[in-house]
Each structure stands twice: as C-alpha cells, then as structure tokens.
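I'd like to ask some things about the structure below.
Of the protein chains in this complex, one is absent; all others appear in place.
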Amino acid sequence: MSAALLEVSGLTTRFDTRNGSLNAVEDVSFTVAEGEIVGLVGESGSGKSVTGFSILGLIDPPGRIVSGSVKLNGRELVGLSHAELRSMRGREIAMVFQDPSATLNPVLTIGRQMRLAIAAHESLSEQAANARCIEVLTTVGIPDAARRIEAYPHQYSGGMRQRVAIAIALLNRPKLIICDEPTTALDVSIQAQILTEMKSLAAKLGTAMIWISHDLATVSSVASRILVMYAGRLIEAGPIAEVLRQPRHPYTKGLLNSLPGIATPGQDLVQIPGSMPSLIDLPEGCSFRPRCDFADGECGVMPALSVDGARSLRCHHALARGTAP
Amino acid sequence: MTTSREALVQVEAVSKRFTPDISFGDRLASWLGSPVETRTVHAVDQVSFDIRRGEVLGLVGESGCGKSTLGRVVAGIHPPSNGQAMIDGLTVMGEGRNPLKTTTRIQMVFQDPFASLDPRVRIGETISEGPLAHGLVTKAGAGAYVSRWLEAVGLPADAAERFPHQFSGGQRQRVAIARALAMQPDVLICDEPVASLDVSIQAQIINLFLKLRRELGVTMLFISHDLGVVRHICDRVAIMYLGRIVEMGPAAEIFANPRHPYTRALLDSVPKLVTGSDALVTFKPIQGELPSPLSPPSGCHFHLRCPFVKARCKTDPPDLDGHAHAVSCHFPLTKKAE
Partner (left out) sequence: MRRESTPLSRFWDEFRLNTVAMVALGVVVLISALALSAPLISPQNPYDLANLVLTDARRPPGFVGSKGFTHWLGTDAQGRDLLSAILYGLRISIQIGLIAGGIAFSLGAMLGAFAAYFGGRIEALIMRIIDLQLSFPAILLALVLAALLGQGKWPLIAALVTAQYAYFARTAHGAAATERSKDYVDAALSTPLKASRVVFRHILPNCLPPLIVVATVQVANSIALEATLSFLGLGLPVTEPSLGMLIANGFQYMLSGRYWISIYPGVALIVLIVAINLVGDQVRDQLNPRLKR
C-alpha cells in the first residue's frame, strides 16, 4: 500500500442535545491511501455521515470534535480556522452529498456556480475557467456540455444534477472526494451509470474516495476496502472481498444475512433482532451486545479494535474463519 | 392475460391521467381564443393484470413509471380515468363524478411510516378507527382487538397508548401493517414498504410479510424498485416502464430469462454483492434517462433507450403477449445472451 493520504485517528465527535450529550462518532481510526476507494458502511445513526463531515471540518454547534486527529498528507486538519478549512475544502478534499439540490444554488446557472468554485481557489481567465468546466462536465458524462452549461439546476434531471455535483467536486482536482450516499436517491439504471463513471474517473485521475453508503452491494462494486460502523464506532475493517466473504464481526455477518439477494426466495431471512440503541443511552460495554447471539459476560467491557494484518475488528468473539454466510 | 377462475383481483385496462386544474385566468384566455397548454401526465396507460388468491405479485419499475399510482388506483385511493379495478368481480370504486371506495377488502401499506401515521393520533386509535367505522368490532371489544393485531405484527400491547413519534421507523411500519390487517382485508397493496428502512430492520419486516402470508394467506400486490426484495417474496413479477407493463411472469422465470430488453437492462444495472474476487465489477447501464411522462415517445416507450431498436418500434406500440410469461416487445429476447 502506498503512503497514507488521509490518516484519521481516535476521532470523537460529540453533540450536546437537550436530552444529554452523545458521541455520534467515537474513537474512529482509519487511513485512506492515495487513489484508494474506501467504503464506509453502516445503518442510520451509525455515525458514517458524521465521520465524513468531521473530516471536512463541517461540524456545526451543538456538535464538536472533542478528540482525535485528521491528517491529510501529514497536515493536521482538526483545529484549523474556518478560513483555512475553506481554502482546503474543494481544493484538497471535496464532498458529494445524497441530495444534489442541496449543493446547487437554484438561482445561478451551472456554469456560474462552477466558475465561482474555481475562482475560490485559483484565478483563471473567464475562457480558461469555462473550458475547464466544460471539460469536467463532459468527463462526468453530461452530453452537449458546452450548450447545457448555461442552464439552471432545475433544467437538469435528478441523475444529471448528481453528475453536476460530482463535476463540481472534481473541478479543483482534489486528492480525496467524500461521497455521502451519492446514488441512494437515484434509480438503479442511473446509479449503474454513475457507479461506472465514478470508478473509471477515480482510476484515471488517481483521486481517492471515501464512499459512504448503507448499501453493501453498491459499496462492494466500487470500493477496495470496507469500514463497517455501528453506533458511532468502527467495528470491522478490511479488504472488501475478504470481509464480505468472511465477516468476523457478528453485526457484519448479520447485515449480510439480512440481504434478500442471498437467501433462497421465500425463506425467512436470518434477521438481527431489535434495533440500534439510542446513542444517548448506549448499553454498557459492546454496543451490539443486546442484539448479539454470542454476547456473554465478557461483552460488558467495550472490546478494543484489534488489528490482524489488513483486517481490524472490535469484538471479543470474533467469528472463526470459514463461516461464510 | 385472460381472467382465470381463481383471480381474486382483476385490473382491467386501467389508465390514470393527471391534468392540473385550469386556472380561471387560463380558462378566460382560452375563451378569448388563445391556445392554453394542458399538461396531462399519463401516469398509467391501459394496464391489465390479475392477482390470484394467496398470490404475491411484485410490481417493479423505476421512479416515475407509474407503479405507485397504479397501486393507489387498485387500493381505491384514486379513481381510474379509464378501466376498472375489481375484487371478486365487484368494482373497488363506486359510480359517479367523485366516486368513493366501496370495499374494505383491499387495504394499503405505504412507503414512509413517518408520513402514513397521523402524528396526533395514538396507535390504538389509528388501528381501531377503521374497524370501528365499519362495524368489524364494537367499542367494548376494540382494546382487545388492537392488542391482538399489535401482537400479530410483533409489538407489545402497551404500544396502543403511545404516539407515532415514540417509535422507530421499523416499529411504525409494523403499526401501519397492523392498521391495514385490522380491516381483515383479502388483499394488501404494499407500496415500497421496506424502502425507507435500514437493512437489518428491512429483513425483520420482510420476515413479517412472509409470516403473515403463511399464517393469514393474504394476497399481495408488492410494489418495489428493489429487485432483490421482490425476488425474495413474490411469486409473479410485473415490470413497468413509463405507465405500461412491459413484462410479466413467474418471478424465477423473469429473473432467470428476462425477455424484454428493459427488464434485462434493469437486472444488469443492479449492483451485486461481490464476494468472489477483487475483479472490477462492470455494469451494462441503460443509456439515457426516463423520458418525461408528459410527452411519452411514440410506439414502444422504450425505443429511445433500447439497444435492439428497429424501425417498427418507433411507430407501433407492442401488446403484452403470452400467457404465463408475457412480454410487450416486437423483438423479445430469446435466451439470456452473453
């Protein structure tokens, strides 16, 4: 593996709510190598999106990063001023959100917004900026970009808007793009188009990506490594095919068993009982304990993240190898 | 498809068009001779199918294909513009200009359990108000009746006293299912009932549907965009594209041997769990996007995106042909090609 581009260690992000404070992300550590696509998987409330926002320094009060560090190319990002973060965002790390309409300004044309995004980091002539915009739009698969660039966001379809959002993320050639459920709101046929293009783009431009999603299948088709989160913590990580073939955490295995695509049609799915605990009121010890078949007295203590070669795991009762789902 | 004796639900040439109300100003303008544009959406176009007793029929398609509208027409929420939906030979909707639903034998479960439960009504009342209104239960027996249905969907009896906001998404969906079942329906229309749930909760609700089907023998129209879910719980599948059914047949058959190019493309677009090797996954995405239902293309609706398009497809709309495995295509695929 090449040198780490992004190094997150011990990241903890806390939100103070009226009902008490909660750690949306707790003690999360991982690295992303240059050009690598890492999938960050979890259910709602697992802290996967907050992790993405924390890396970008986009946590607003009542939330704050209480400990840990985020290093990009060796430079610490936690504790940077707003101005420093702003100049870093877009140029070094960019983000693509689930809902492209939230990123695009409805009253500016696509071209205007893109030129503003370039102007924020670099002074280019109007023509040069325009040429770059058209080039990037073409790269993400927008036909007839030279003509459509002066259209407004509402004149694009949902899938096209997401492509524009991706194009804006690519504009300043960042080293890392954080994609938060970028295809969840799209139809499968459009999703397939975008997945294909994102993968070839990452390969061509050498851009690293953190692909945040709840959908194991989508992640498995783009990412080379997977991080699984549960109730704010990283519980399992490793090369994707290995983790999916031989999950070692009972939750990862339960998640795979929950997918209808694997079981025989008509048969009951092997379900995980119960639901994710409230982050304000987490059980003592391992957060997954109340839903886990293997839980015993030992699980009353939070297991540490143990590293074993390329894989890491946070569990006292690691499933033996060879228990494929 | 011809109606068979065992068909419980018959949908006959149902169309649903939405025309926005013409404003007074526009009407005045059209009297004065100015052309006024009416933007009619053909959400559902001449759709016919049957659901046999005890069967689960999956209705699959991408957003905007009209599957939800069709579900709501069959459930008696929207009156059809043409055609009719019938249960045991009786129409779901009454007669007249503003027809009302006349049967309680078809009930519906919605996609978003946060929107489909009235936030200001306690769970107990949500479940019992329909049965009380239709005399399925007396006021005195309502409490026990609610408990019985809460238990059937795996919720504690004291849930009746609570408000929807005190429940998680999965639990709310159970409440919504209990509300539909408490009307003792023969048919359940499920509109994306697991789409807004987390994976682990989704599995629980799918298992609940499987259990209800085994124990109560409920007939279902299961609307979903998720092919994995549909394959898991449906006996037969109908694929919709832009308001029309393009292919319909036994689930195993459709997934193994899709005959319509759209079905094939849809199946190829679904990301599959890669556990075998690190080899790159390749999709064969469908080109282009869904055309606007305001002005659907002539002929076969899919011809703009179809890799096998021929001249005839552009003018002549194909019919849904075939008995067990019907397909609406002039040049159906024969076998799964490479």
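Residue numbering begins at 1 within each chain, and the chains themselves are lettered A and B in the order written.
Basically, a residue touches a chain if its C-beta (ideal position, glycine included) is under 8 Å from a C-beta of that chain, and two chains touch if they have at least 3 such contacts.
No experiment lies behind these values; they were computed from the predicted model shown.
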item	value
Among the chains presented, those that the missing one touches	B
Given B:57, B:70, B:85 or B:117, the one touching the chain that is not displayed	B:117
Residue of B:9, B:57 or B:108 in touch with the missing chain, whole complex considered	B:108
Candidates B:130, B:143, B:250 or B:317 - the one touching the absent chain	B:130
Which residue of B:11, B:44, B:59 or B:75 touches the chain not shown here	B:75
Of B:16, B:42, B:179 or B:225, the residue in touch with the unshown chain	B:179
Subunit B residues touching the omitted chain (full complex)	21, 24, 72, 75-77, 98, 100-101, 104, 106-108, 110-112, 115-121, 129-130, 133-134, 162-163, 165-167, 171, 176, 179, 183, 189
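In this text, only the chains that are shown with their structure count from here on.
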item	value
Separation of mean Cα positions, subunit B and subunit A [Å, integer]	32
Subunit A partner contacts - residues on subunit B that touch it in the complex	62-63, 168, 170-171, 198-204, 206-207, 210-211, 225-229, 231-233, 251-252, 265-266, 268-278, 280-286, 289-290
Subunit B-touching residues of subunit A, taken from the complex the two chains share	43-44, 157, 159-160, 187-193, 195-196, 199, 214-218, 220-221, 224, 239-241, 244-245, 254-263, 265-266, 268-273, 275-276, 324
